[in-house]
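Only one protein chain is missing from this complex, and each of the others stays in its spot.
Up next is chain A:
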């Protein structure tokens, strides 16, 4: 069913408005699209300007908020409901109603591995990335060249996860021990007299190797937020602590840490949510083979490769369900702080 979706159906819209072969044609198409959207935008504003006075405000409000609400309803809520229904209708997503897909998740050994891996990711990535980010933020705080030092750690946030995966795949590159190595990690192993390893093939080490990539990306985010939180601690609190003879590690433990608690929660939960949805890294580095799959990747594999859209839908729903407690915790914590 899904395979048939990928081949474009004949359409009422003329071909030149859908696709273009040449570079020039593509840009023409792009400008056409921008003009088209701008025209809609203009039309909404024009219609809104026709209504005057306080009673017209209702119409104006509806016109202004309408397009966004309509898109969200049709493009996000309605599909989400369809996915939830599909997840309840067997592997194909078209059978009779049952909880088969959900029970499969917790009984099929390869799907249990997927859940185990996801748990590993969600536990390790936020804590490692936050710990490293915090340590680094503290170490370079008000040091010379702070901005530059920050940019170094932060740059991985700017590049795509695909790019990051290529960078690390090369670090993990395998050659037999006696041959010259091209992967940095295996070269290090060899230097210390160990056998070289297939880092991306051997479970369960391979999952840790993928996790490392995500930590590499997220540490910069943690560092930025925490560094800002640290700088926001009022000077008089620090002065007062100094007068009381609090310095050094105790300062960190009793002043810094409590002061940045809210930021820490935000960082941990945000990275946690991002990690739950991690797809690009797994897809690019192993495509989920060799026991490395996670929920977001399994959603893709089940839907598009194993022709089990119902099970894929169940994976997407699981993702949604897993995100909710993290977000709730985040909001509750923020309320407490406020």
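Here, contacts are C-beta pairs under 8 Å (C-beta built on N, C-alpha and C of every residue); 3 or more make two chains touch, one makes a residue touch a chain; residues count from 1.
Simple rule for what comes next: contacts and distances are computed from a predicted model.
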Listed names "NADH-quinone oxidoreductase subunit N", "Sugar ABC transporter permease", "Citrate CoA transferase subunit alpha" or "Glycosyltransferase family 2 protein", matching UniProt entry of the absent chain: "Sugar ABC transporter permease"
Contacting the left-out chain in the complete assembly, out of A:101, A:117, A:130 or A:181: A:181
Absent-chain contact - pick from A:82, A:112, A:205 or A:332: A:82
